[in-house]
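Every protein chain but one is kept in place in this view of the complex.
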Amino acid sequence: MSETRFQRMKDLPSTHLLGAGTAMCAGCGALQALQTIYDVLGERTVFVNAAGCMTLLSVYPFTPFRGSWLYTAMACAPAGAQGVRDALDILIAKGRIPPGEDLSVVTLTGDGAANGMGLSSTSGAIERGLDFLYICYDNEGYGNTGQQTSGATPHGARTATSGAPHGHAGFKKDLFSIWTAHRPAYAATVIGAEPLDLARKVEKAASLRGPRFIHVLAPCPTGWDFEPSEMIDVGRLAVRTGIWPLKEYENGQVVHTRTPHPRAPVEEYLRLQGRFRHLFEPEPDAETLGSIQQRVDDYWEAAG
Amino acid sequence: MTRALLTGNGAAAWGARLAGVDYVPAFPITPQTEIIETIERWIEAGEMDARMVTLESEHSMVTAAGAAAATGVRVFSATSSQGLLYAMEMLYGVAGWRVPLVLVNVSRGVSAPVTLEPDHQDVLAARDSGFLQIHCSTCQEVLDGVLLAHRLAEDPRVRLPAIVNLDGFYLSFTREPVEIPSPEAVERFLPPFDAGSTRFRASTPIAQAVAVLGGGPYSYFRYEMHRAAEQALGVYAEIARDFARELGREQPAVATHRMDDAEIAIVMIGSFATKAMDAVDRMRETGRAVGLVRPRLLRPFPRDELQRVLSGARGVAVVDQNLSIGQGGVLHAELSAAIHGQPEAPPILASFIGGLGGRDITTEEFFEMVEVTRAAAEAGRPPPPRLLYTEEELREVRKLQGIALAERHEVGPGEAHASRAPEGSGS
Partner (left out) sequence: MYRIRLHGRGGQGMKTASRIIGSAFFAEGFEVQDAPRYGAERRGAPIFAYVRASLRPILERGVIRRPDLVVVADESLVQVPAAGVLQGIDEHSLLLLDSLEPAEVWQERLKLQGPVLTMGSQAEGSSELPTVGARCAGAAARLVGVISRSALEGAIREELAGLGDTVVASNLETALASFDAFASDEGRVCPPEEAQLAPHTAPAWVDVPHDAAGISAPDVHGAATSVQVRTGLWRTVRPEIDAERCHGCSWICSTFCPDGAVLATPEGVPRIDYDHCKGCMICASVCPHHAIASVLERDAS
């Protein structure tokens, strides 16, 4: 990544393109990451949005965007992106707008849509080689309806539809692998708590063409039940425990951009969050904790 | 039987619980989500013997619901607005399969622009699908409606799916006293699910919902759905009698309030109809001959009963919380078609559109709608359709437009922080 303009924290913009005043929760990890993403992408973008928390970014007559925005529905944001991309290409090809009027098409979607309803339209868009950047802000549940279990909910987490004593029985879907199985132009995992890594990856994604994927883990004080002030701490621990591996895919290769060494025990990350409280109280649930740790250990062992 | 404070969503969940549903395919959407969360809790606690599965979309949810009903279990599900629209293809689909299931719709205005608050646009978009429709005005009617809908949908003379509709916020999140009947009383009213001959079994194979070639069979199958829905009118009258006997409440297909000698009638559906009742009572206190007609069944459309209760009235004020773009109020058009050319039909049918996207309808507005309709009856000429919308509301929108339509150069790129005026100077 030697060509990056982001060599150190100080290189990150400290005045931001995205307007304040949105309805996102205080301490929103998705919004915090989006600040830097938008700074890097800039306003020559059209954000095509699927139903989710961020649908409320633009509420008539208010929008934080300097660039463009289109709300579609929950299932079909990539299809909306397709229509915008095709129309722009047609207009340019026919000389009805100058090339300078072109926009980058960005899909903005939560994990609920990305892992569920929106997956088929996403797969179709990648398969068609659509030139778009797909951003999934992942707060590991249907956050905007009160944190019900989604395809991204991790094992053991309590949600509005996964109760005690053990929390969610299933496992977080590996959306990154689903994407890379499609052999896209680029895919990366990021987190707002590691802004340099995030900025570099968004910068690289923006420089490429074709289907590109930025998967943002978005610590959610409301849905995960922690104090808003701890959002960055939660995010850093997601990386330090190895639960959220930072990596990127390009030309058929997956490379880890950060290898936590030594890895902190997963309990440090889980303990901060009310959604995992039942794993510690009234008695520690050693079995579930052990299996979460084991999965992380297995992942990194396989990653070499 | 107990009497408790329940939200409309809670009442819907209780309806499903008392109906003994087997299967609940689900997908969260505001303002419905509380229904499936409640059912999930009961299932977890062992208080309800059902299986709930969260699908990845309403399209899939309705598909799973229909398939389970076609396999032979009692099915309940719930959605709202965009979810109902998203499932639309499969609403037509499963109705055509002729499978009984109950879908609660918590009404909410549809996008665009996207909103969370209620009107009846969503459910009326489904009016041609083959789903029967029961519309509720109170939380009690929601619980009762789920039980009535199961019995109606499952009747072998009918076998069509049914929607039970309640308004978001005004019912879904509002607690009211609701009588929760005993399971024994419900069992007397609603027998165990009988799949009849329509189910998948190893011993009795069946090919359901197969394609047709040619208009002859297609017309037949489609018109048979219509015949079944017409049949449902008579069936509903029967089961409403049973309901009153076993559960002690009258739930007629068309509810009326002080219509005996009414010269002017208000016709509307949904939770705001109780506000209309209140306005009617107040107008009666001052000697005005006003009444309220509230179709509880909208599909099948209770044409004969509406003709009967409105016959002799001089004018009707139809209040539509929906808008068929380019046409007007849906209820107004349907009622016009129902009474046209009938002897004794009210000569004046005034159209009012109101309550879109949760907009309130005030008591004064009910008074005024009645006055406009009365004046029209006296003049012998229908008034133009009227949107319930005030000068003040238009002024407010103009203010918002002032912000939305501001020239871009007023806030140039990179200048936002300077123009943002921090430290409280923007007050």
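To keep things simple, chains are lettered A and B as they appear, and every chain counts its residues starting from 1.
FYI, contacts are C-beta pairs under 8 Å (C-beta built on N, C-alpha and C of every residue); 3 or more make two chains touch, one makes a residue touch a chain.
Bear in mind that the values here come from a model prediction, so they are computed numbers and not experimental data.
Peer 1: Write down which of A:Q35, A:N49 or A:T180 is the residue touching the left-out chain.
Peer 2: Looking across A:Q35, A:N49 or A:T180, the contact with the absent chain belongs to A:Q35.
Peer 1: Just the residue numbers, please: which parts of chain A touch the chain that's not shown?
Peer 2: 9-10, 12, 14-16, 18-29, 31-32, 35-36, 43, 56-58, 60-66, 144, 192-193, 195, 221-222, 228-233
Peer 1: Give me the chain B residues in contact with the hidden chain, please.
Peer 2: Here the touching residues of chain B are 5, 7, 30, 112-113, 116, 169-170, 173-177, 271-272, 274-275, 277-278, 281-283, 285-286, 360, 362-365, 367-368, 371, 386-394, 401, 403-408, 410-413, 416-417, 419-424, 426-427.
One rule holds in what follows: only the chains that are shown with their structure count from here on.
Peer 1: If we count contacts the way the header does, which residues on chain A are in touch with chain B in the complex?
Peer 2: Touch residues, chain A against chain B: 15, 17, 19-20, 43, 51, 55, 60-62, 66, 71, 73-75, 115-117, 119, 142, 144-146, 148-149, 151, 160-161, 163.
Peer 1: Which residues, counting only chain B, touch chain A once they are in their complex?
Peer 2: 28-30, 33, 36-37, 40-41, 44, 54, 56-57, 59, 82, 86, 111-114, 400-401, 403-404, 413-414, 416-417, 420
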